[in-house]
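The other protein chains are all here in position, but one chain of the complex has been omitted.
Let's look at chain A:
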Amino acid sequence: MLQYTVRRVLDLLPTLFVVAVIVFLVTRLIPGDPASVMLGPQATVEDIEQMRITLGLDQPILQQFISYIGDLLTGNLGTSIYYKEPVTALILERFPNTIVLSVCALFIALIVGIPAGIISATRQRSWLDYSVMVVSLLGVSMPVFWLGVMLVLFFSVQLGWFPSTGMGSMEDGLWSYVSHLILPSVTLATIPMATFARITRSAMLEVVSQDYIKTARAKGLKERYVIGKHAFKNALTPLLTVMGMQISLMLGGAVLTETIFSWPGMGRLVVDAIDKRDFMVVQGTVMFIAIIFVVINLIVDLLYKVVNPKVNYSSRKGGE
């Protein structure tokens, strides 16, 4: 197990390097000179030239890349061109807000998605099953931006139940905090919720038809135990894979959701940074998300073992 863990961690390094290269190149390909964007129309040509030197943009691209990789190795994501603060500090300042939003969304997605999938599977071909499937299909295909705006129009503008933007503060009471969280986390939860429902359903259906479930039933176990304990536990493995992916995707979805709801998280930081051609922040944040992405996948891989001890790590080596 330990050996496998170490090997998996080492496997991540080339992946991260490739991500670093791509991120660096892509941010350089966004059209627009950060110096002139920052200084605005009234800047003189000399001002812009001076700014380019200050920002190190006059250096050859290879040199910029080498110093970027060097910084990365020491855990330094660079200094924001616009804020003139370390990118790591900017990210860490906003990351907790993104985590709060993502965890809430994940919670909603799980407590709604998984039971819906189980119900759907146990009542296959009932009207309940069809409704869950139709709703989850809608959920997967709903554009996040559109959904967010619709929720605001209905729950904020029409009903006045929840605030439309910003983040509440604990100082104004728990309700202020929670009420600000509801619409953005429901928006962010929609796609994973629908995905969990569909995956749970199909995994459960597969498991339920197997012999040991029939045996369990034959033994006279209560249906609740058969489904909850035996079947669900075995359906958990595929669900775990999808969960890992959904959590990573959620960080991407948070970019949109945070922009719609003016949520002060990492997503807004990226969108603002793209507007301002602050590519130090763009590449820093994308690197940061990439690192989280691979770490989550690593955790998911390791969790397989915990959930299902029968997973044989050495067999993964078979093809090499």
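Please note the rule applied: a contact is a pair of C-beta atoms (placed from the backbone, for glycine too) under 8 Å apart; a residue touches a chain by one contact, two chains touch by 3 or more; residues count from 1.
Please note the rule applied: contacts and distances are computed from a predicted model.
Visitor: Can you match the unshown chain of the complex to its UniProt protein name from these: "Flagellar basal-body rod protein FlgG", "Acyl-CoA dehydrogenase", "Peptide/nickel transport system substrate-binding protein" or "Carbohydrate ABC transporter membrane protein 1 (CUT1 family)"?
Guide: According to UniProt, the chain not displayed is called "Peptide/nickel transport system substrate-binding protein".
Visitor: Identify the residue among A:Gly78, A:Gly117, A:Gly139 or A:Pro163 that touches the chain left out of the display.
Guide: A:Pro163
Visitor: Could you tell which one of A:Val149, A:Leu205 or A:Leu221 touches the chain left off the display?
Guide: If we include the chain that is not displayed, A:Val149 is the one touching it.
Visitor: Using the touch rule from the top, list residues of chain A that touch the missing partner.
Guide: 31-45, 47, 82-84, 93-94, 149, 152-153, 156-157, 159-167, 169, 175, 178-179, 182, 259-262, 264-265, 268-269, 271-272, 277
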